[in-house]
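Written below as structure tokens is the structure these notes are about.
One protein chain omitted, others in place.
For subunit A:
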């Protein structure tokens, strides 16, 4: 299957996904992220996207380096043991799966705000529960983007949500299509299995983003 999704294929894939995982079995929950809704622009066609809101526990900010990863893991374990987070400690994460008109693939956009409504700065976003530890290269002090050395595009940067127009963070989609394409080739699915394509995409993104952190809205 071509590793590019047209707008209409994207729409079909998303709607199929929402339908498939609307009433997810408990055993399914940790395999396929659930709770997504299909939204559309009020009067313009072909701008639909998936959307959901999750609440994440906040973490204490600390200046960890890669060597401190073990300590961080310990700290996380302690966090989980603590009493259930009060609403004051919860971060609100809005997540969107959007079709990239340029690259023809789904792209993950998100915003992350603390309990008082302030957006988190990049440094704290990278350390938040939204991401698997070790997902990012060491911070280079940049406040507006995360880049992998040698990569043409920034991995994570700011942009406007294509339909809502609001400022948001997004993962650059340029390599996603290749990886998903390879995955699909190995799984040997039917050419038109758009639902499987999106599931594979969530799996690839799931290497960086923890879709199962926190609780749904």
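One rule holds in what follows: a residue touches a chain if its C-beta (ideal position, glycine included) is under 8 Å from a C-beta of that chain, and two chains touch if they have at least 3 such contacts; residues count from 1.
One rule holds in what follows: contacts and distances are computed from a predicted model.
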Between "P-loop containing nucleoside triphosphate hydrolase protein", "Autophagy protein 5", "Guanine nucleotide-binding protein subunit gamma" or "Queuine tRNA-ribosyltransferase accessory subunit 2", which matches the UniProt record of the unshown chain? "Autophagy protein 5"
Could you tell me which of A:47, A:91, A:108 or A:129 touches the chain that is not displayed? A:47
Out of A:115, A:154 or A:208, the sole contact with the unshown chain comes from A:154
Those residues of subunit A that touch the unshown chain are 7, 41, 44, 46-47, 101-103, 111, 113, 117-119, 142-145, 152-154, 157-160, 162-165, 167-169, 174
